[in-house]
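Left out: one protein chain. Kept in place: all the others.
Then we have subunit A:
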Amino acid sequence: MSALRILVPVKRVIDYAVKPRVNKAQTGVETAGVKHSMNPFDELSIEESVRIREKKRAPGGVEDICAISAGPAKAQDILRTAMAMGADRAIHVEVKEGEELEPLMVAKLLKKAAEQQKSNLVVLGKQSIDDDAGQTGQMLAGLLGWPQATQASKVEFGEGDSVVVTQEVDGGVETIRAKLPMVVTTDLRLNEPRYASLPNIMKAKKKKLEKMTLEDFGLANEKRLKVLKVTEPPARQGGGKVEDVDGLVSKLKEMGAL
């Protein structure tokens, strides 16, 4: 069994608890002065990678856990968080503030990175909570020609580089088996991410954080989608409250819902 060299892509996004506001120019959402964090699904990816090592779940062991993020300088904060949670090192691909990469571009970048880092397992979140596209992992697997398991709620390793993954699907779960190298995307039920402890946060400051650019990977950002506008969804007005169950039933009948 090959030793695992895990690549964990992470994304800096507006914190999940913040209600995003569309900017006045209707070109996007307000990001200035808004709390950002690691995409919640990416925390699950880091946690799972670290647990595979800690619980010695892979017969070949875990040789390396490398976190990678593409984004502005502030993306380094979440790479430090990833290292405080247990990643060995990190790569920051600096992209100018305000210059977004589309999932296809990120997948192309990750393909190069996975090849360069000799990764044999890439663990990504199933979607980022900003764009909600849910594409990058599948695109990466396609570009690499590797098998994929999406929306994983359980990952197990066996002999002969085999990986068994339980995936959340509509109506229940489905289990598939594939061989390394492969791409896995994480779903909510995979694990409960840990909080980085203060000593680990301090240690993470000493871990290696390599800075790179798209050009270093022989790539240039290319956009296929033009955002014409971003608007607020139509507001929903609450209809007020009723006193009792009879009021509820008659109101629902009035609205034709019963």
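Throughout what follows, a residue touches a chain if its C-beta (ideal position, glycine included) is under 8 Å from a C-beta of that chain, and two chains touch if they have at least 3 such contacts; residues count from 1.
FYI, contacts and distances are computed from a predicted model.
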Problem - Hidden subunit of the complex - UniProt protein name among "Probable electron transfer flavoprotein subunit alpha", "Origin recognition complex subunit 4", "Ras-related protein Rab-4" or "Extracellular globin" - result: "Probable electron transfer flavoprotein subunit alpha"
Practice task
May I ask which residue of A:Ala3, A:Ala73, A:Met202 or A:Leu248 touches the chain that does not appear here?
Solution key: A:Leu248
Handout entry: Absent chain, residues of subunit A that touch it
Key = 14, 16, 19-20, 22, 29, 102-104, 107, 126-127, 129-143, 146-151, 153, 164, 167-179, 182, 187-189, 223-233, 236, 238-242, 244-249, 251-252, 255-258
